[in-house]
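This view holds just a subset of the chains, kept in their places.
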Amino acid sequence: MSVPDQTLRDLVIGNRILAHQNVVDAYGHISVRHPSNPEHFLLSRSRGPELVVEADIMEFTLDGKVVGDDRRPPYTERFIHGAMYEARPDVNAVVHSHAEETLAFGLTNVPMKPVIHLARSMGPHVPVWDIADKFGDNTDLLVANVDHGRDLAERMGDAAVTLMRGHGFTAASASIVDVVRLAVYLPVNARVLTMAMAFGSYKALAAGEISGRSGFDPGLPAYWRAWEYWARRAGVGDRLGEMP
Amino acid sequence: MSVPDQTLRDLVIGNRILAHQNVVDAYGHISVRHPSNPEHFLLSRSRGPELVVEADIMEFTLDGKVVGDDRRPPYTERFIHGAMYEARPDVNAVVHSHAEETLAFGLTNVPMKPVIHLARSMGPHVPVWDIADKFGDNTDLLVANVDHGRDLAERMGDAAVTLMRGHGFTAASASIVDVVRLAVYLPVNARVLTMAMAFGSYKALAAGEISGRSGFDPGLPAYWRAWEYWARRAGVGDRLGEMP
């Protein structure tokens, strides 16, 4: 089934925003569930997100197999994305990132709590997945097959974000716009939290302040404003669609 | 009543400087009191400050109602600005920002004191406003109506800056040039203070060293120098007016 042009453009915009905002570098990626086939997802070929264009997008089944006769090298860690779509019908877009401000939380027992309103969509609890718990010490920490991906998804449960020890994080949400926003503000929240912890005791967001997460409305001007701004800064303003 | 062209240009310059200096990102805004109608103020439509041009400026009453038949979406948090102008006749320009270096001070009991001479216009005491104190935990922390705005203004009292827990800060001053300067150096002061606190006990500015605040003279070359420099760096040097 063919993919709407704007979906491809939005996925390119997502790649470029994440690169421009330093959420990803040569590594890290963003995918979207196929709009008309929930058993497939769309993800760039193996390429730095800053360089991705529409023609780089490949189609995969949820167990990470390439759809069609596309022979270009895919990302090793496409299994992260497939496992999320398999386990979570509410999820339509996934980001995997090595953003360094989040990494220390995955190496220690310090919980990564939401403390700023811009990051409230991260939810009240961020689990930490350690690949060694199930697969031992002889891995390169990458999510390199379906089993790794499913174990990650199981640890994530219904959370919006999971930290991956010594590796990075995976974020999942209802749309490309929403998951990019979450991925951009997660490192900001991590920096603010790190600073507050050094000061002493701090006040995290309350349950009521967080629960707005499920109420994401992409039609709000305030959400579109950030998407438009980041896209223009990243040089892909010409790919922007209509505000929903 | 019509707005002088240079007022609109100065407001655009203020938007662009704050964006270029990383005081605001997609969010945060700057307003100015209407030069000939103190019951109105001027503020961009809902748009990232880096993208704002003169045509984006809208006019509001102090309770946040749009003046005229302008149907463009306004910022949700325009009530911050109206409440400041209502409570403080000395205030002619307001900045709201989420600058991350200041956020930890709003999450803890650590006072944000002035320690560098460039930030002395922040005054001796920066109050912290917690929206939950009056409105409980079921908010998204935004100043979304007149009541929120007035509560913030009440907490601010006659201070130059108020921290907003989990959200950011609001700064108010006599002019656009002055409030931009304050908003630029507040995060610098926060970084220096954070570093000094890690070293141990530190010396804050003395009362006499701070009290120059009321004596702001926009005609001084030293003040104009920063405004000109920041404007040129932000690419809006062509909008600069004459040095007062």
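The letters A and B name the chains in turn, as written, and every chain counts its residues from 1.
Definition applied: a residue touches a chain if its C-beta (ideal position, glycine included) is under 8 Å from a C-beta of that chain, and two chains touch if they have at least 3 such contacts.
In this text, all values refer to a predicted model and were calculated from it rather than measured experimentally.
Peer 1: Can you report how many copies the full complex contains, not just the 2 shown in place?
Peer 2: 4
Just so it is clear, only the chains that are shown with their structure count from here on.
Peer 1: Give the rotation angle, in degrees and rounded to the nearest 5, that superposes the C-alpha atoms of subunit A onto those of its identical copy subunit B.
Peer 2: 90
Peer 1: Just how far, in Å, is the C-alpha centre of subunit B from the one of subunit A?
Peer 2: Whole-Å distance between the two chain centres: 33.
Peer 1: Can you check the complex and tell me which residues of subunit B touch subunit A?
Peer 2: Within the complex, subunit B touches subunit A at residues 25-27, 46-48, 50-51, 73, 75-76, 98, 100-101, 103-105, 107-110, 130, 132, 136-142, 165-167, 194, 197-198.
Peer 1: Quick one: which bits of subunit A touch subunit B in the complex? Just the residue numbers, please.
Peer 2: 115-118, 120, 188, 191-192, 195-196, 198-203, 205-209, 212, 221-222, 225-226, 228-230, 232-233
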